[in-house]
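A single protein chain has been omitted; all remaining protein chains appear in their positions.
Now for chain A:
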Amino acid sequence: MSLHVRRRTTWRERLRHQWSAILWLALVWVLLWGSVTWGNVLAGLLLGLLVVVLLPLPQLPFHGHVRPLRLLALFVRFGLDLFLASFQVAWQALRPGRQPRGAVVGVRLRNPSDIYLTVTAELSSLVPGSLVVEVHRLTGMLYLHVLDLEAYGGVDKVRADVLALEARVLRALASDAELEAAGLATRRGVPA
């Protein structure tokens, strides 16, 4: 696997592949200044250009395609879960008596490519009762700390929830071939 290969890129290549990063940096700049003026937009674009050319980051290989509806479903579900998780942790912090007994659970993800691993790890830190302790890139293992294993419903429920989260991420972002490989291919037009 070519996980640690650093290919040297020329600044022309970086410009060609990372124009979206320049646009995003310009948007951040404009939002920070708080008003859309020609000066702000131009300064933002210029700064974005400088950042991308002078501070290169390794490129993320992304072969998937974005499904807007699935992405929306992912975000809506994420919002609901964040709400639930926050109040659960708040309740556990405030309830008198019982101290939670934690656990560290390893989950093997179906698709260990960098981008899905990162998104799944980020979301699972915020979402269910879990927190990422360690990520193993080569094997695609995610080690999560669970605040209260007994209240959560056991190791198998943790694994099932993380895999369900990964499935939502893959359905939103991965290509058909990757979905097929992960065993998540759905019949056309049938929501799963």
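We take it that a contact is a pair of C-beta atoms (placed from the backbone, for glycine too) under 8 Å apart; a residue touches a chain by one contact, two chains touch by 3 or more; residues count from 1.
Operating definition for what follows: contacts and distances are computed from a predicted model.
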Among "Glucose-1-phosphate adenylyltransferase", "Multisubunit sodium/proton antiporter MrpG subunit", "PTS sugar transporter subunit IIA" or "Cytochrome b", UniProt-listed name of the chain not shown: "Multisubunit sodium/proton antiporter MrpG subunit"
Among A:141, A:163 or A:181, residue touching the chain not depicted: A:141
Of A:21, A:43 or A:121, the one touching the omitted chain in the full complex: A:121
Chain A, residues in touch with the chain not shown (by the definition above): 28, 30-32, 34-35, 82-83, 85-94, 99-106, 121-122, 125-126, 129, 131-135, 141, 143, 145, 147, 149-150, 155
